[in-house]
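Note that one protein chain is taken out, while the other chains of the complex remain in position.
In order of appearance the chains are A, B and C, and numbering begins at 1 in each one.
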Amino acid sequence: MNTVGAALAAAVGFAAVAAAAGMWLPLRARVPVAGACTAALGAAGLAAGVAALGGRTWSADLPDLLPLAGVHLAVDALSGVFMAVAGAVVLAVGVYGIGYAGGHDLSSRGVQAVLPGFALTLILVPAAASVSTFLALWELMALTSLALVVAEHRQRSAVREAGLWYAVMTHMGLVLLLVGLAWFAAGAGGESFPALRAGAAAMSPTARNSVFVLAGLGFASKAGMVPLHAWLPRAHPEAPSHVSALMSAAMVNLGVYGIIRLGLDLLGGGPRWWWWLVLATGAVSAVYGILQAAVATDLKRLLAYSTSENLGLVLVGVGAAGMFNAAGDRPLAALALAAALLHTVNHAAFKALLFCAAGSVLHATGLRDLDKLGGLRARMPVTAGLFAVAALGAVALPPGNGFTSEWLLLQALMHGLAVPGVSTAIVLPVAVAAIALSAGLAAAVFVKALGVGFFARPRSTQAAGAHESPPTMLAGMGLLALACAALALAPGALAPGLVRAGAAAGLSDVRPVSGEGLQLRLTQVSGSLWPLWIAGALAVMMAAVSGLTRGLSRRRRRTQARLWDCGGGAPTPRMAYTATSFAEPLQRVFDDVLAPEQDVDVTPVRESAYLVERVRFHSRVPDRIEHRLYRPVLNGLSNLGIAARRLATGSVHAYLGYGFCTLVTLLVVLAVMQ
Amino acid sequence: MSGAGAAAVVAQVVGVIAGAPLLAGLMRQVRARMEGRAGAGVGQPWRDLRKLLRKEPITAAGTGPAFRLAPLLLVDTTAVVAALVPLASTDTPVSDRADLIVVVAVLALGTVVLALAGLDTGTAFGGMGASREMTVAALVEPTILLSVFALSIPSGSTNLAAIVSGAVDDPARLASPAGLLAAAALAVAVLAETGRLPVDNPSTHLELTMIHEAMTLEYSGPDLALVELGAQMRLTVLLGLLVSLFAPWGIATTASWGALALALVLLAVKVTVLGAVLAAAEVFWAKVRLFRVPELLAGSFLLALLAVAASFFLNGK
Amino acid sequence: MSDSAYTQLLDLACGAFLLAAVVVLWRRDLATAVRVFALQGLALAAVAALLGAHEHRWDLLAVAAGIGVLRAWALPALMRRALAAGGEARESQPLVNVTASLLTAAALTLLAYAVSRPLVALNPTPATRALPVGLAVALIGFFILVTRRRALSQVVGFLLLDNGITAVAFLAASGVPLIVELGVSFDVLLAVLVLRILTTRMRAVFGHTDIDDLRELHD
Partner (left out) sequence: MSLLRKIRDTGRVAEPAPPRPEQEPPAAARELGGSVQVRHVDAGSCNGCEIEIGAAFGPVYDAERYGARLVASPRHADVAMVTGPVTRNMAEPLRRTVAAMAQPRLVLAVGDCAMNCGEFAGGYGVEGAVGDVVPVDVSVAGCPPEPDKIVAALRSVTGR
C-alpha cells in the first residue's frame, strides 16, 4: 500500500467523515466541519496525484464491493495528472465553500452531504481500472453533480430547466459510453483495462472505430464539445458557484481523460481519421465557444463558454498527439500530449479561481449580469485583484499561466509539418489559426469581464451595495491564485510528470519537454520559454520606466479631477460601456455565425398612430447550434410523440392487436432469416 | 560574447526609446512635405514629450490602478520586446529567450492593459476605444501567428535569432513566395497592431473615429507622455522586427564590436527608410470604416495561410 | 411402455391439444368454449404424464396431476360460475369473422412450424418434434385474446396462451422445475380470479361484459 494507496484511502475516509458531518451535525457546525473535511479530502487526492506523477503506480482489486464484477482500481501517471488537478480544485473549493455556503440555502443537509461525494468521485474516476468500476463512478459523479446543480431550485425556476437539460444530456452521454465500452469489453473479451488493452488489437476495425466514436461522443459531451455542449452554458450559471467551479475545473477534464485513456492507451492509437475528428471538434468548439463567450452578458455563462473553448484547445492538443502517433512520430506526439495536459492543469487553476470570484460577486451583489455590475474594484478590491490574476491566466498572455501551455501547444502544432502526409499540412495551419483566433477573442472576453464587471462606477444599486467576501472565500481563492502564480512562473516543475503521463498513455519515452525554463528538445524542434525571466524582465523594466518618468517629470503631485465630460455635466454610470456595447463590434463582425436576434416593438399612443408612447428594444444572441441542431431534434421527437398518441384509441382490442401484430411479424422475420 | 551582446541589448533598448520619437517626427515631416506643408521638424515629438513631462499629472476620479499602471506597462512591454528582438545582433545573452510567439504575446499584453485602462475611466469614449481595440487585436492575432508559423518552417524553430540568422545565411529564402507572402501578411498586421492609417487614424480629432486615441483621452502630463512614447516605440520595434526578418543584411551575427556598430547604423538607416515609405504611402490611404477592417485582416490572414502552404508545398519539407 | 406406443399416444395428445384450441376459436358459444378448454387441460396433463412415465420421473407425474386438477377442473369451474352468474352465453359478433380467424389460425400454425424448425433440429426426439403444436396453441390463444369481445372469451384466450406456453416447456425440456411450475400455475389462478372480478364489476356497471366499452383510457 504505497503512498498513492494510502492517500486514496485517506481521501475516502475524509469523504465519509465530511458526508457524515454534512448529514448529522447541527447547522452552525455543519458547514465549517464539512468544508474542512472536503478540503482535507482534496489534499489527500492531490497527494495521491502528485505521488502517481512521481512515477509510483498502484492498483487494487476489491472483488466484493461491486456485486457482479468487483472494483478494480489502478493509478498511473496519466490518471495521476487528473487526480492531482481534481484534488487541488477540491481543496481550494472546500475552503471556499465554507464561506460561500453560509448564504443561500446551500447549508442544507442535502448539499453539504452530497458535495464530498461528488468531490470523491472526481478523484476516483481517473483511478478506475475496469469498465464496470469506471461506469459506476461516472454515473455516481453525474448523479451527485445533478443533485448539486439543482441545489438552488427553490429560488429560481431556471435552475429546474437547467437541471433537466443537464440530466438528460449527461445520461445520454452515459448511454453512449455504456454502449461503447460494453461493445469494447465484449470485443476484447475482458472487463478490466489490462484485458481491454490485450484484446484491443484482435478486434475488427469496424468494432474499434465504432467503440471509439461512441465512447468518444460520450466523453466529448462531458467535455462540453460543440455539438453536445448545450448543457454547459445552462448548468454552470444555475449551479452554486463553488459547484460550477468544481464542475468546470475538474469534471470536464475527465472527458479529456476518457478520450486519452480510451484512444491512446486502451485502443493503442487507432487510424489517423479518429484524431483528425478529435482535433476538428476541439478547434470548432474553441472558436464557437469563445465567440458565444464574447457576446455573453451573464458572467457565469461567459465563463462556461470559456470552459468550452479551453477544453477545445486541450482536445486540439490531444488530436494532434493522436495524429502524430498514428503517423509514427512518437516524440512529437508526446510533446503535443504534454501541451494538452499542461493546458488542462492551467485551465483548472484559473477557471476555478474565475468561478470562485464570480461566486463571491454573486454572494456580494446577488447579480450575475455584467451590464448591471461595475464599480466592484473599489468595493471588493481583493476579489477584483484575484479575478485579475485569473483573467491574466485566461487571456494566455506572458506573465499568466495560460500562456505557457498555449505556447507549448503552438510549438507542437507548428513543428508538426515534419510529419509526412498532405492532411497534416492542411489541418495544422487551420488548427494554429483557430487557436490564434480563440486566443485573441479570449483576450477580448476577459477584458470585457474584468473591465466592464469590476472597473468604473456601479450601474445598479446592488452593485453599489457590494461588500468584500468573508475571509474563508478569500482564503480559498488565494490558494488558487497561488497555484496560478506557481504554474505561471515555474511550469518546468511539471515537465517530468507530464512526460511520464505521456509514456503511461502509450506514447514514446523520449523526453520532449524538460523543466527548468520549459525547454523543448526534439530532433527537428528546438525552442525554449523562460516565463520566470520574462516576468522578471517586465518587473525590472517597469521599475526603471517609472523611476525614469518620476525623475524627469517636474510636477509630481497628482491632482484629482472630474472625468472629462465634454463640458456637458458629470457622466452618469449609464453612459459607460456595458458588456453588450463592448461586444457589439465583435457581434457585428461575426453576425452571420452568431445570428443575433433583435426585436423592436413600438407602442403608439392610443389617440394617434404617429405619436409613440413607448419603444422597447430587446436583443438576444441565441446559441445557434441549439437552434439548428437541438430544436429540430426536439420538435421531431415531440411530433413523434403526438403521432404515437393517436395510436392510443382506448380500445383494448387495438392494444392487444398491436402486440399480436408485432409478435407475428417478428416471428415471420425470424423464420425468413433462417 | 557577453560584453558585446549585453551592449547590443542596451543599445537596442536605448536606441528604440530615443529613436522612436525621431522616427515619428520624421514620418510626420515626410507627410507634411508631401502635403505641401512645411512640417514641424523632426524634433517636434521630443519637444512634445519634454513639455508633457513637465506638465501636471491628473488622475480622473473613480479610476483605479489599471488607469495609472497602463502607460507604464505599455512602455515597459515595448521596451522588453526591444530588448528581446534581434534588431542589431542575433548573438546576445537574451537571444535564446527571444521567441517570436513570446514577442507577439508581450505586445498583446500592452494592448490589453491599455484597453483595461480605457474601460477603467468609465467614460463612453474609453469604452468605445477599448471595445474597438480589442476587436481589431482579436482579428489580427490569427494573421500574426500564421505568419510566425510560415517564418518558423525554414529554420525549424520559432526562436527569432535562429530565424534571422537563417535568413542571413541564405537570402534566397526571403525571395521565395513564402517569404514574400509572410512579409505582406505581417506588414498589414503591423499596420493594424500599431493603429496606422488604413485601420486607425492617429492624428484624428473626431472622437467617434478613434480606436487607439479614444482610450487615452483621460491621460495628461507624464502619463500622456508615456502613452505617446509607448505608441511610437511600438511602431519602431515592429518596423525594426519587419526589417530584421525580411531585410537582415548587415545584422551582427558575431558578437564583435565593429559588427555591432555597423549593424546599429544600418538598422537606423533601414528603419528610417521603411518609416518614410510608410509615411509616404499613408498619404494615399484613407481610414477604412471599422466594419471593413475585418475584410482587410481576412485578406492578410489568407496571405499568411498561403505563405504556410507555399513554404510546405514548394520546398516539400 | 414401448417407444412406438409412447410416440403415438404423445402425438394423439398433442393433436387433441391443438384441436381443442381450434374448436375454441371456432365455436362462439362460451359454455362449449369452457368445456373444450377443460378437455385441452386434460390433453396437457396427458402430455405431461406420458413424458413422466417415459422418463420415469415421478415429479413430472405429480406436476401432470396438478395441471390436470387445475386446468381441467378448477379453472373451468370458476368460469362456469362466472357464466352462471348471468349475462349472455354467446360471443357477440367478434372483430374478425370466424372463417377469417380459422384461416389465420392455419397461417399461425404454419408460422409456428417454420419458426420452431431450428429448435427441433437441435435435439429431434419425439417430444421436441411436437413442439410447434405448443407454439401454435400459444399464438392462437393470443389471437383469441385480440379478436374476441366478451370478457370471458378473453379469459379463455389468456388461458389458452398459458397452456401453449406450458406445453412448449414440457415438450422442449420435459417440464420446468417444480417450483417454477407451481409459481406459474398460481399466477394463472390469480389471473383468472382477477378477471372474474373484472367481469362481475363490468356486468354491474355496463350490464354486459363487452370489452369495447372500456374506452376512457385514452387522451
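We adopt the following convention: contacts are C-beta pairs under 8 Å (C-beta built on N, C-alpha and C of every residue); 3 or more make two chains touch, one makes a residue touch a chain.
From a predicted model like this one, the values you see are computed outputs, not experimental measurements.
Considering the entire complex, the omitted chain makes contact with A, B. The residue from B:Ala40, B:Leu180, B:Leu290 or B:Ala309 that touches the chain not shown here is B:Ala40. Contact residues of chain B toward the unshown chain are 32-41, 44, 47-48, 50-51, 54-58, 204-207, 210, 213, 217-221, 224, 283-284. Along chain A, the points of touch with the absent chain fall at residues 554-555, 561-562, 564-568.
What we mean here is this: only the chains that are shown with their structure count from here on.
The minimum number of touch steps linking chain B to chain C comes to 2.
A count of C-beta contacts for the chain pairs A-B and A-C puts A-B on top.
Inter-chain centre distance (chain A to chain B, centres taken as mean C-alpha positions): 35 Å. One simple way to say how far apart two chains are is to compare their mean CA positions; for chain A and chain C this gives 61 Å. The residues of chain C lying in touch with chain A in their complex are 95, 108, 111, 114-115, 117-118, 139, 142-143, 145-147, 149, 211-212, 214-219.
In the complex of the two chains, the chain A residues touching chain C come out as 645, 648-653, 656-657, 659-660, 663-664, 667-668, 670-671, 674. Of all residues in chain A, those touching chain B in their complex are 374-375, 377-378, 395-399, 403, 407, 410-411, 414-415, 417-418, 425, 429, 432-433, 435-437, 439-441, 443-444, 447-448, 450-452, 455-457, 524-530, 533-534, 537-538, 541-542, 544-546, 549, 552-565, 571, 573, 575-577, 581-586, 588-589.
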